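In this view, the complex is presented without one of its protein chains, the others remaining in place.
Let's look at subunit A:
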Amino acid sequence: MNLTQHLAQFLNSGGHRIGQIEIRSNPANQEWMLCHVDDADKLTDPEMTALEIHRDPFAARDLSTFAADGSYRFTKGQTNLISGWIMILSTVAEIRQALDLFYPAAVGLWVAHAQGSIAVENLRDKLNRQTGMYRSARFISDAGAQELVTKICGPAHQCAKRILWQIDEDTPLNDSEASRFNGIPGKVAENAAIPLLCREACNHFVSECKKVSSAERKAASNTEA
């Protein structure tokens, strides 16, 4: 079964949510409707006319580039997707194309996770393979990395992904709202949503590790002096 078929199976069995996107079918005209979850109650006439209508799945890139405050959404798991639009699509293949832009690789990661074939990379493996300007990120302490998770990950910090990685093979993340989060923002049953999965720390996290690592070294040298 390919990824589109997995997605079709999910939708046909009642699944309707991924991240902040609600997916509804319209049996009357055999179309699919995608919208921001906050607009889900507008998917009926005449309120739907208030939404900006898109029929091209690739419009998902522009819709997901900026948040309402104009900030650039360089990580797509952020819970600041703009609302006010509806995407009307004809096929599940088109839904997949749109979702690959709204939430890159999320459908594939969800399928791989369900099949047990996802390769999770722990933080130390991720940091140790950094070269160039991020090489020094590897020197962050375990305590510093644990604290960073609570400071920048999870829905409290606008990230809707479920963290699958640990610090290393023997060091799980400390219990926190971020480490417990299931990758499904909003109130929806787990079997009705595709969770957003974080299989390795993102570039933002690595960049922050570099800063903490630098601060830790400065603090250590100050103590020695």
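Here is the rule we go by: a residue touches a chain if its C-beta (ideal position, glycine included) is under 8 Å from a C-beta of that chain, and two chains touch if they have at least 3 such contacts; residues count from 1.
We adopt the following convention: contacts and distances are computed from a predicted model.
K.L.:
Choose one: "Polysulfide reductase", "Cobalamin biosynthesis protein CbiX", "Helicase, Snf2 family" or "ABC transporter ATP-binding protein". The correct choice is the protein name in UniProt for the chain not shown.
P.N.:
UniProt lists the chain that is not shown as "Cobalamin biosynthesis protein CbiX".
K.L.:
Looking at A:75, A:136 or A:150, which residue reaches the missing chain?
P.N.:
A:75
K.L.:
Write down which of A:26, A:141 or A:203 is the residue touching the left-out chain.
P.N.:
A:203
K.L.:
Since one chain isn't shown, list which residues of subunit A touch it in the complete complex.
P.N.:
2-4, 58, 61, 65-66, 72, 74-76, 100, 104-105, 107-109, 111-112, 117-118, 121, 129, 131-132, 199-200, 202-204, 207
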